[in-house]
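Only one protein chain is missing from this complex, and each of the others stays in its spot.
Chains: A, B and C, in written order; residue numbering restarts at 1 for each.
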């Protein structure tokens, strides 16, 4: 018999959909002791949240998140709202003893993040942050191969996250679907939205970062603001790039932008070690490229691994070899692993504390871009 | 308010899972008047079918398909069983007035198929066959581009379906998961299993086939048979290739095998016209390659279209640009279109009658391979 | 000290340039006992052949090929003229005791080819046919890997040669640069021009062909003829495809056309064996794709081998790893190997006799297309 895990969802945007889908699907494919039950969805606009609840099968709605948190029939809260609201909600959840699944980035900055960590640790509630790319099977496979030592000593890590959706100067900023373009809601631009993903994967695969040298740019300086109706200065970074040293002595290079024509959501990573290298990108997320220098010389080459076999991470749960899964499945995997962690008591990462490390690096990146100095990660 | 479409599922194998998933998900993403309700699952083994029903949320089970068909609370039957059972079940369904969703290939041969067509047409019941690849967004986009005339006069069509899972001579044949290796259950080997998919897409994209010249091969002549426990002759075709003429004057080349190392499920198609060409394959199903000869000469090149934008077929229902969907979504799309067809009364293809055309070509292919002669499609 | 090999070249077209370049370059990169000396170029038009001779450094010209063959200061004749002239010239060369390097295909048909073989064998003169693709390093590497048994038992071989340069119906046929479109000069269309290349490589890599079933097509039925100035029926095959059985039990599939938009000179081959597979194409001729099923399961994948290392065939003679060579180098390699064969007395293939086998298969293909029957290779 499975046990219910009663979910309260705050927010109903793109991520609200992705998470809801994951809760609904996980039990069709994974055997877990706990089964998510969509108990309530919460947002200020009753009509919108009701439509969302109807679509995904939430049993009820709330329009005040504090009421949601106060409900006894809710075990876990999913925080799917703009970044500037994470801290207050997460701390309230912790104090109410709720399990928390929080959208990334953890917080507006590492000070907020530290408060949140302390709150969940004090309360002893299970917690996780939605850095979903760790659970793309090809990325999880990369983690396995690195941990097994297949690459040996690491020399280089590089990652990009390239998009092109904000190039038009007609695009407004702020409010609703565009809160990511407003620093007041998002904290930063591509740094927190995109580079945070790259950093989370990087530190998972390659360990901590010591220091950074960064630059940011805002190509279009003013845009109409949806909340005020006026043309206002753009406060976010449109692009950010940084150099860094990892603690293991390897060099890192990261870049993110929303001004790279031809790239919709091209998250690319590569890691080079003495024995081999790995490459992956989000536009062909079901493949992992692997170079093994220990192959016989004449037939060495980058292998394009079609990560769809039963012995690949998570893939025994889905279809048959050769048949791709997609983006949304990374969320299903995260829910499956999180449910498993509730049974075993062994946390599934990234916890708030793990995600705080990413936040610290983001903070150092933004500080370095501001000061023009190499900056240690706090 | 949506209306329920009460589904009775016969079978619980790989396709049973794929279809059930599609029924469960369609309403989360598509607005349809009808909503599938998983009313009953049916198979001879009660324990197995109960586990299947529990997993996917079927409300009840049956162990006798005739009882399932007799139930008043069932609107539509999904026939997900070996090919040798399609005809009898489909005709019984039609006679009971049930809507039918039948796995491909339609039947063991075109004589059976013709009987099935006459049954559904006489009964006037909606019907469809699960040639799901038409509804991979990249394939649907190819259909749009061809219909718009972007390729002009067509000269060539070629398609492969390459697998490598039966190369080991230790693999037994027949029974349970391996019925596809037993001609008594499957009718043929790769011809009905794999080439039928290639043919369905081809005639959808490029029209009818006039005649064929084929060869088949069975590389491993004897295998242990699961149903008898004895080593018995292998009766299926391990590989099949054929040349053909399309009615529009273009030339076709088709090949399928389960003996092509390195290819798990590589369905590839290409079509060449006077103005341009299209290529697609199942291992990167979210991309369509397009060459437009009318581009400026110096910058002509094959375009790799990442079919994940809102203006691509079906993709406005899913995530945001750049984020892939996978194999299973083709079934969701098929259900969505079929539900829509129930509302509009305009059939969604491939109907039984459409699928009979594929069956006729398969029959001609097998006859040609047997006789060594060019064979007209009946 | 090196010995001169005095070359007489007949013809000055595209292949005349490619061969001349090979003669001029070979000694800069390969250590050979013999060094080609460009003694004389021959063609009917004195002005044109003089310009050609000046460009490439031929010491003299002739306008009558019989005079060229009669010269005592010529050791070897390179026959670079339309196919209908090969037989007469080659037999005359043999009778004059000249070494012969003959453009492919060997002859108009296998009867002619047989006469040519008998002539060179009777005369005991060294001979070779310019099937240059054997000596693309990636293709030579494929040969090595197959001979070492890396693929095991072979199941499938497939090859295409796709072009798109004759789609316009404004293109005339015949004469000068367009003799390949005139069956009177070329013998056939794509069969002798393109498929002959595919067949030569195939039988080198995978052994003999037993029988074939073919189809040909001429999409544009009439074109202006350059020699008559009149619109005349097109006598060549624009496209040809065939199925075949190899002597080793594997299945073959070949296709060639000049009507495949987007493909300039896309010669592609793939071979599938029980342990692995190989793929190569002419548009990225410096790469060989290799799949080794004996790799560890999780990290199996097609390897893209960048064939530019010192341990790859021929590549120790050129630059450093990572730096590509191109199409023309295949001719340099052929000259180098042929010069070596003159020193060792061990023939470098394909000899006339080897090339006759390709001719026989082409004849069977054309006969099968004509008769609509499976046809044994004579």
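Note that in this section a residue touches a chain if its C-beta (ideal position, glycine included) is under 8 Å from a C-beta of that chain, and two chains touch if they have at least 3 such contacts.
Please read these numbers as outputs of a predicted model, since none were measured by experiment.
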Quiz prompt | Of A:171, A:215, A:320 or A:367, the residue in touch with the unshown chain | solution = A:215
Self-check item: Option from A:48, A:235, A:272 or A:341 whose C-beta touches the chain left out
Solution: A:272
Quiz item: Which residue from A:149, A:233, A:310 or A:372 sits in contact with the chain not drawn here?
Solution: A:372
Quiz item: Who touches the missing chain here, C:115, C:284 or C:376?
Solution: C:284
Practice problem: For the chain that got dropped from the picture, name the residues of chain B it touches. | Solution: 141, 144-145, 150, 288-290, 292, 295, 297-306, 309, 311-312
Quiz item: Which residues does chain C use to touch the chain missing from this display?
Solution: 14, 18, 20-21, 24-25, 27-28, 55-56, 163, 165, 263-266, 282-286, 306, 308-309, 318-329
Quiz item: Which residue numbers on chain A touch the omitted chain?
Solution: 151, 155-156, 158, 162, 164, 167, 213-215, 217, 219, 239, 241-243, 245, 249, 251, 253, 255, 257, 259-263, 272-277, 291, 293, 302, 372-374
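Please note the rule applied: only the chains that are shown with their structure count from here on.
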Practice problem: Please identify which chain has its centre, taken as the mean of its CA atoms, farthest from the centre of chain B. | Solution: C
Exercise. Return the distance between the CA-based centres of chain A and chain C, expressed in whole Å.
Key: 55
Quiz prompt | Centre-of-Cα separation between chain C and chain B, whole angstrom | solution = 42
Practice problem: Report the inter-chain centroid distance for chain A and chain B in whole angstrom, where each centroid is the mean of the CA atoms. | Solution: 36
Exercise. Name the residues of chain A that each touch 2 or more other chains.
Key: 306, 309
